[in-house]
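Of the protein chains in this complex, one is absent; all others appear in place.
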Amino acid sequence: MADQAKRTMTLNLTDAEMRVLEQLSAQKDLSKTAVIRQAIRLYQLVDARITRGEKLFFEDEDKKAKSELMVL
Amino acid sequence: MRIAVGLIDVSTGEPVQAELFDDVTIEDFLQTQRDWRPLVLEAAQRLTRAGDRPSIIPQHFHWDWTRKEGDLRMLANRFYGIRREDKLQGLAKLMTVGHVCRLPEQAGKPLVYVDYLEVAPWNIKPLMTALGRPHRFAGVGTRLVEIAVRLSVDEGFRGRLGLHSLPTSEPFYINTCAMTPVGPDATKQNLTWCEFTPAQADGFLGR
Partner (left out) sequence: MKMNTDPNWLKKKASMEDGGFVSVGGLVSEIGMPGREFPVNADPLRHAFVRLLQLKRREKSLSLEELANKADIDLAELMRIARDEHHTPNILTVCRIAEFFRLPQRPLLALAGLLEPTDDSFQHESLRFAARSEPVEKLSREEHKALEEYVKFLCDK
């Protein structure tokens, strides 16, 4: 991908959102920026497949149950 | 991105310059079908006739070609190729989302997942021996693993890497690269999941 130059933006988050971001950052051993970048990539991936008509499920192996994730 | 990388020319044992690039297009994948596939098929035929077939390779572990063009646009996917003498020598698809570490000491942490990695058949000794020719370049696989590790570092994953190794490739990943074989993955036809810790990744890079 040729366009790897980085640009800066300011992000306004609620206290709760910031707490979650900090928690994920600690859990995943990632900077907060890296967590946000992962979230964008995941959103794009999921969105592309849902647009194609696929569905996203969580599967509980123990309960042998599947539940559909809310469409984003 | 296009950068010069060294490979080893097997005929001389000396480094030669190749180009590592990340602006992979569908044409590069079609080139693998045009230039690589016939040689792989021919070598496989000869190996089969000689009763010396490569060990069990899962039949359906195959990248879905129909998704390729869409895959190229996803931010989560990064593609790298190596070119020398105007020919594709190796190709890889790496994912930065969707897979996490399984080793207990780093379980759940993000890693770069090697979804696809391949070198041209003329660089694979057993295939070229079956065709009665020497293989051409060494180090292509190493360079592709190197770029995967460096991407992992760039992404903040500290070099963590994961992949499902084909049985024939296990010596490379487990012995040469010194990845930890975590075990067979029943969801991926029992292919062995191999993983790098940050320390192992550093060791691989020679740091």
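When the chains are written out, they are named A and B in that same order, and each has its own residue count from 1.
Just so it is clear, contacts are C-beta pairs under 8 Å (C-beta built on N, C-alpha and C of every residue); 3 or more make two chains touch, one makes a residue touch a chain.
These numbers come from a predicted model, not from an experiment.
Asker: List the displayed chains that the omitted chain touches in the full complex.
Answerer: By the stated touch criterion, the chain not on view contacts B.
Asker: Taking the full complex into account, what residues of chain B touch the chain not shown?
Answerer: Against the missing chain, chain B presents residues 1, 3, 5-8, 10, 13, 15, 20, 26, 29-30, 32-34, 36-37, 40-41, 44-45, 48, 53-63, 65-66, 114-119, 121, 123-126, 128, 135, 138-144, 146-147, 150-151, 154, 163-166, 168-169, 171-173, 175-176, 205-206.
Note that in this section only the chains that are shown with their structure count from here on.
Asker: Taking the mean of the CA coordinates per chain, how far is chain A from chain B in Å?
Answerer: 27
Asker: In the complex, go through chain A and note every residue touching chain B.
Answerer: 1-2, 4, 27-31, 33-34, 37-38, 40-42, 44-45, 48, 52
Asker: If you look only at chain B, which of its residues touch chain A in the complex?
Answerer: By the definition above, chain B touches chain A via 1, 22-23, 70, 73-76, 78-79, 96-98, 106, 108-110, 155-158.
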